[in-house]
Structures are given as C-alpha cells and as structure tokens.
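Read the structure below first, then the notes.
Every protein chain except one is present and positioned as in the full complex.
Let's turn to chain A:
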Amino acid sequence: MSEQHVGGEARRNLRRRGEQAMVPDAEFESYYGRPVIKPPVWKVPDVPAYLYLGGTAGVSSLVGEFAAWTGRPRLRRVGRLAGSVGSLASVGALIHDLGRPERFLNMLRVFKPTSPLSVGTWILSPFSAMASATAVSEVTGLLPVAARISGAASGVLGPAMVTYTAVLLADTAVPAWHEGHRKLPFVFAGSALSSGAAVAMVAVPVGEAGPARRLAAGGAALEIAAVTMLEKRIGLPGQAYKRDRAGKLMRLARACTVAGGLAAPFAGRSRVLSVLAGLSLTAGAVATRFGVFEAGMASARDPQYTVVPQRERLAERAAGEDAG
C-alpha cells in the first residue's frame, strides 16, 4: 500500500546514489530511506588502525617466538619489537577512540563473556604487557629467562589477538559484519599473517627472513580466499564490500596483497624486492581493514542491507511453515 510513497521514494533515492552499483538495488520499503540501525560511532583512522596494529602485533610476536626457538636472532628481535610497538599503538588507538578515554580502566573492572570488547581488552592488555616486557629485555639484554616466559605468553595470546577483532565487529547489528561472522575471522587471520610477515620482510635481512616470505605468501592467499567468500557467500550484505568507497578500498587491497604475495617467494633474491613486497603487503592489509570498516559503515547507513535480508528470512520461514 505504502509503496507509492515511502518505499518508492526511498528506492528512487537509492537508485540515484547507487548508479555504479554492480547489482541493482533490491525492492524494499523504508522510512524515508533512513537507516534502520545506527552506524557505529567509531572513528577513522582509530578503529581500522586498531584492527591492523593488533593483528600485525599478534603475528609478529608469534614469529618472534618461533625465531627464538629456531635460532634466528634478527627475526626474533624484529618480531618481538613489532609485537610490542604494534600492541601498544593498538591500545592507544582504542583509548583514543573512547568517548571518555579517562575511563578506559572501567573495562578492566569487569569481565563479560558476552562482550567481545571485554574479552578483547582482556586479551589485548596482557598481550601488550607480555610483548612489551619481552621487547624491553630484547633491547636491554636484561632478564633473558623472564623474557623467554613473557615471550612464550605473548606467542600464545598472539593468535587470539589476530581474530578477536573479527568477533568484535561481527557482534553488532551491522549487516556486512554480522552476516559475515563466520568469514571475517579468516579474513583478519590472512590479513594479519601477511602484514606480520611483511614487517619482517622489510626489517630483516633476506638470509633470516625465509619463514616470513613463506608466511607472507600463505597469508596473502588466505586473505584473498576469505575476502572472496565474504563478498560472495553472505547474500546482499556482501555487496557492501564491492560498492562505493569500500569497493575501491577492497580492490586496492586485493591488488596490493596479490602483488606482494606473488613476489614474496622470490624476495629471497634481493633485499630491495623483499622490502617492496613487504610494503605492498602492508598496504594491502591496511586497505583491507579500512575496506572492511567502510563496508560495515555503508551497510549500516543504507536500510536495504538491514531490511532486505530480514524480509527474505521471513519469507523463507513462511514458505517453510506452508510446506510443513
């Protein structure tokens, strides 16, 4: 009944805005085209940077520990330093993003299993403490035994650092994130593996960086595969990763990640190539985080991403009831 007015107008507006859209906008109704949910109030670059830094730090620490066990001192040093610097910067970005930064510690007064930010803060805080203690020992040479323990602890927490941020985004009503909740952790894992390895490829002589090159190639492949799944397998919200600014960022990310990932296996031949591949992978990982963030924002602002999948769900349920 109301299509003549509200829905019709909203659709026309959307068509106008979505002219370069690859897939035509779906039919749906809305309240004057306004969003149904509230887009996140999280700031750019704080939050995408927090995602990138945390993931890179997690993988770097793990690389640092494996390097320590396999006798690669320069790789160990770079891994440990990157783990510490990355995680501290990640904490900084998180605090800076709070509406009331002086109340950061309120998050450490409780532990709430239903809140990924609470769980995440309890991963990030001990991780950065352990990674930083290890890095201080690495630089000063003091307390090497303690550093082995704190290093191992940060290595254990490293993989959690890489993936908790995916749950953090997915546990919202934001369609592009929530509907992708099974894929996002793999996107972030792939992206962090390649960006963590990239730091080592840039900073470590090629002779010791063999594991980093293999990791970079593997991480890049995982990232590309997971992003493809995210775009193709989650229905309409997957389109948010292909359109507008998010689409540009994701395409840039793919180009940089593919280039860096393909170059990585050959980067042992030249330090210059290793640095270039590392920088390309870093640019790819950063663009992925910004792209994922932007896709979420766009899917929250446009009511079709909320309404259409919910309508489809209702229709499916109704069809199921009719059949049963």
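The rule we apply is simple: contacts are C-beta pairs under 8 Å (C-beta built on N, C-alpha and C of every residue); 3 or more make two chains touch, one makes a residue touch a chain; residues count from 1.
We adopt the following convention: contacts and distances are computed from a predicted model.
A.B. asks: According to its UniProt entry, is the unseen chain "ATP-dependent DNA helicase", "Formate dehydrogenase beta subunit", "Amino acid ABC transporter membrane protein 2 (PAAT family)" or "tRNA N6-adenosine threonylcarbamoyltransferase"?
C.D. replies: Per the UniProt record, the undisplayed chain of the complex is "Formate dehydrogenase beta subunit".
A.B. asks: Just name the one of A:127, A:186, A:241 or A:290 that touches the chain not displayed here.
C.D. replies: From the options A:127, A:186, A:241 or A:290, the contact with the absent chain belongs to A:186.
A.B. asks: Provide the residue numbers of chain A that touch the chain removed from this figure.
C.D. replies: Here the touching residues of chain A are 1-2, 4-7, 28-32, 34-42, 58-59, 62-63, 66-67, 70, 97-101, 103-104, 106-107, 109-110, 112, 114-118, 121, 158-160, 162-164, 166-167, 170-174, 178, 181-186, 188-189, 192-193, 197, 207, 210-212, 214-215, 218-219, 222, 268, 296, 300, 303, 306-307, 310-311, 313-314.
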